[in-house]
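The following block contains the structure, expressed as structure tokens.
Shown here: the complex without one of its protein chains, the others still in place.
Chains: A and B, in written order; residue numbering restarts at 1 for each.
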Amino acid sequence: MKNLTLQTGYKDPSSFTIAGKGVPVKDAREKVTGTLKFAVDVKVQGMVHGKILRSPHAHARITHINTSKAEALPGVLGVVTHNDAPNLNWENAWFNYRGKVLDGIVRFFGDDMAAVAATSEEIAETALGLIEVEYEILPSVFDPEEAMKPDAPQIREEGNVRDPYIVEWGDVAKGEQEADFVLNCEIKFASQQMAPLGRNACIAEWNDDRVTMWTASQTPSELRDGIHEAFGIPLSKIRVYALPSGSSFGNWWSANFMMITVLLAKKVRKPVKIELTNEECMATVKRRHLEISRGRMGCKKDGTLTLADFDHIIDNGGYGFKDDVGFFCVDNWGRAHHGHYAIHGVNTNLLTAGCMRAVGDVTLGSCVERLADMCAIQVNMDPVEFRLKNQIKPGEELRMQHSRGYLKGSIDEYLDGIPEEQRKDWPKLFHLSSGSTEDILIKGAQAFNWEGRWHGWGKPYSIEGPKRRAVGVGTGAHVCGVEFEGNVSAVVRINPDGSAKVYCAVGRQGQGSETTQAQVAAEELGIPFDKVEIETGDTDSCPWSHGSLASNTMFRVGWATQAASKDAKRQLLEIAAREFFGSDPGELDVKDGMILFKDNNKKDPQISIEDVLNHFRSADALGQASSITGRPTYPMPPSSAFARHFAAHFVDLEVDIETGEIKLLDWLATQDSGTIMNPQVMKNQMIGGAICGAGFAIYESLVFDEETGRIKNANLLDYKLLRAADFPVNGEVIYGDSYDPVGPFGARGAGEAPAAAAGPAIAQAVYNAIGMWVDMPMTPENIITALHKDS
Amino acid sequence: MTTLTVNGGVFEVEIKPHESLADVLRDQLDLYGVRVSCNEGECGSCTVIMDGKPVTACLVLGMQAEGKEVLTIEGLGTVDNLHPIQQAYIEEQGFQCAFCTPGFIMATKAFLDENPDPTEEEAAIGISGNICRCGAYPYIVKSVVSAAKKLREQKRAN
Partner (left out) sequence: MKKPFEYLRPSTFEEAIALKAQHKNRAKYWAGGTDLMLQWRAGEVDIDYCIDLTYVPKFNYIENEQDGVRIGAMASLDDLDHAAKMNQLMEVIGYTARLMCTKQTRTISTVGGNMCNASPGADLSPLFVALDSEVTIMGSGGSRTVLMEHFFQGVNETILNDEELLIEIKVPVPEYPKEACYKRVARTFVDIALISSAVSISSNNGVVADARISLGSVAPTPIRSRVAEQKLIGSILSDINDDLLEEVGQLAASDASPISDVRAGKEYRRDMCNVLTRRAVEESLKKLSRKQL
């Protein structure tokens, strides 16, 4: 079974009171009545409206900017340009953005140049047209491989090309020698857009030298840091209220338009609201990288993988700074004896690119899956069997550790100073602690009747006229949060009436964090779920957290919430033991809001938390009853060194070989995420991930203008999103059976592996239907083009 | 000034000719449950019911609502008094971020008014005028079918 940490403590799932239950999310009633407030709904008294002037060029220096006519327009309160902006770089999480608020250089079509504040949006928009700008046009580059050449136009002051991020083990040459077959492929991936519903707005208000911001963000703490960096003001003078967002997928972390709002509000000394249009949301904030995967895999006749060798390029667009993507496929397929993965990040004069759901695993991951399938075809092995044979199992080494000086070096730093005593029950680092694709592949294959429906490689199970039907399986993995750039924390406070509140900086983009974190706290505290509330977005009260990215929330923030709850409970029980029970606090526990002896034989009465704290009130010289504030008191194991979550998706689809249209017929999403804290939330994450991945696989891609890099389909008419009728109504889910040794009550991360597994499942099913691999997006036209090339 | 009938109430509002009904409802009547996302009639988040039929309010001129009865999510049910459709969505968890949810619920009402006993496939087609980017579709479909059952039972009871 399960490697357990004494500090976290194992609780038998059969005794869970609220963990594991599919309770409605805390904001369910607000959601169905339309009373949940999003950033676009927020109004602040006295606020004015801002609009951003956007670059008509892909790369240019502003040589002259005249705002006088705009400022003279009645209703305009002020204009900001790069001349108003501080000369400070700010960064958002994970190197997704680095730049100055405005610096007079534009690096992609639509980049921010200036902004106007006016009494109405219409006046602000009219004023934009009155700003006069002169440019020095700079040469631009859109192709990532062109941008890597030494003579390419340099977009960043640090240069276009980041140092390669390399993971390697064994010896690639040996891997080739040991192989009976070495296969290769090259895939160019289009850029996916988050296409978030809900748009976003930012409101900033200055009071003297302090600023308050309201906006949707998955990363409240990082956003506050960004403001601190961009404006050089102390963190204590910044308060961010991160609001729930619409479907974000990484779009709403911290964005430059938020910084511009702050700048504009400071200039005009009134609260400013900048509300983005849908086009701005899709074309000026962020997107998934354009990626190019070139890979080789070697395998023996018996299907053993001897080599995994991949070279992967990601374009960072204008302001991204990433040198890596989360490619946990390297771990999932790490049984390959020898491996080399290299990631190359490079800037281009396109919209800034960065992390979108399951970054790297959606793209590089599907290249790995295809090559693995090609090997399986070569040795005539069933793809489920091939995955069972070659994918990582608990206890095995995580190959990701072998990145030079990065992951392992940072982990060493992390471990430095944590006494051995506090580490002794940790999982073995750099090895997979629990979970894998094994259980879910077996269960999934059975539930899906894989054996009955899969007729062999490239063999559809049904041919009717031009329609071919076939099934496919795909797997995906991703991390459960990473500890770099700062650890996550949480605070739990118990109120004098026995209710409690959790404070943890996470995103609320529909992944149920406000509910599952409260479930963790309620389970640990022993307080009824209905009495546990949560604050997720206020940076004044929530301790620093990476936020909701890299599938961080359930595992790492959940761990912190549990640890904080333990600390709060300890403080509570110390008071109760001393004031009431005359016992050792360790003899007591809390159940359903009542404090009692753990030992069922002791006949002493149970006392409610409220009674304990209120009775104590007059004698409470230290004000302890009202200030029970728990926080983690022991170190969190470094999750990136042992925790992964896994998904295996089975799909049945039909291809019309005359029109190229794909129709999804059936879908089974399986997932290993340890304890499922809330099945109602989890099933949505799994199917939601499937739909996100399926969209990327079949329909979604940004189209860039060849001359200007302008995004031609930044709208929902031509950026195609799946509808209900495009996805099987009986999409089912199955959960794996594992209990994480570290995650709260055995729960692990969940949001991203399903997005990574979907595309490969569809790609393989299409291969089985028509006998060929088609690159994504597999639009009807791309299918027909591939079929014609073949004939 | 123009008179609009919204959620059973009569309101005098100042409408600029180019203003959409969605903007009028949000900005002048504070009905921010009428959610605007794509603003091009694709996503359906702004769906309201006008004279019994579903419309994307972002495409309707505010002036074109004069003399008609407009129903928004706020008029359908409140946290103290949920409509059976809203109840069904909660039970089936037919949402994630829920920005699209009011639009889906209004589209559901209009759909069920015309199709009181749909199969899952029919329901999926019926509410395909709305987009859920989070990808809750199977659970939205279950919400629609469950809502249909609740409404049929409610009708029988009356």
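Note that contacts are C-beta pairs under 8 Å (C-beta built on N, C-alpha and C of every residue); 3 or more make two chains touch, one makes a residue touch a chain.
Predicted model only: the values in this text are computed from it and were never measured.
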Among A:207, A:422 or A:659, which one touches the chain that has been omitted from the display? A:659
Of the listed residues A:348, A:539, A:713 or A:738, which contacts the missing chain in the full complex? A:713
Missing-chain contact, candidates B:31, B:55 or B:76, resolves to B:55
Looking at the whole complex, which of B:33, B:77, B:94 or B:126 touches the chain that is not displayed? B:126
Need a quick check: the contact residues on subunit A for the chain that isn't drawn. 125-126, 129, 658-661, 699, 703, 712-713, 717-718, 720-726, 779-781, 784-785
Residue ranges of subunit B at the interface with the undisplayed chain: 16-18, 20, 39-42, 44, 47, 53-56, 58-61, 63-64, 67, 107, 110-111, 125-126, 128-130
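Everything below uses one rule, namely that only the chains that are shown with their structure count from here on.
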Cα centroid separation, subunit A vs subunit B, in Å, comes to 30
Contacts from subunit A onto subunit B in the complex sit at residues 22, 24-25, 27-38, 40-41, 195-199, 244-248, 277-278, 508-512, 680-681, 683-685, 687-692, 715-717, 721-731
In the complex, subunit B residues that touch subunit A: 26, 32-40, 42-43, 45, 72-74, 77-79, 82, 86, 89-91, 93, 95-102, 105, 120-121, 123-125, 127-128, 130-141
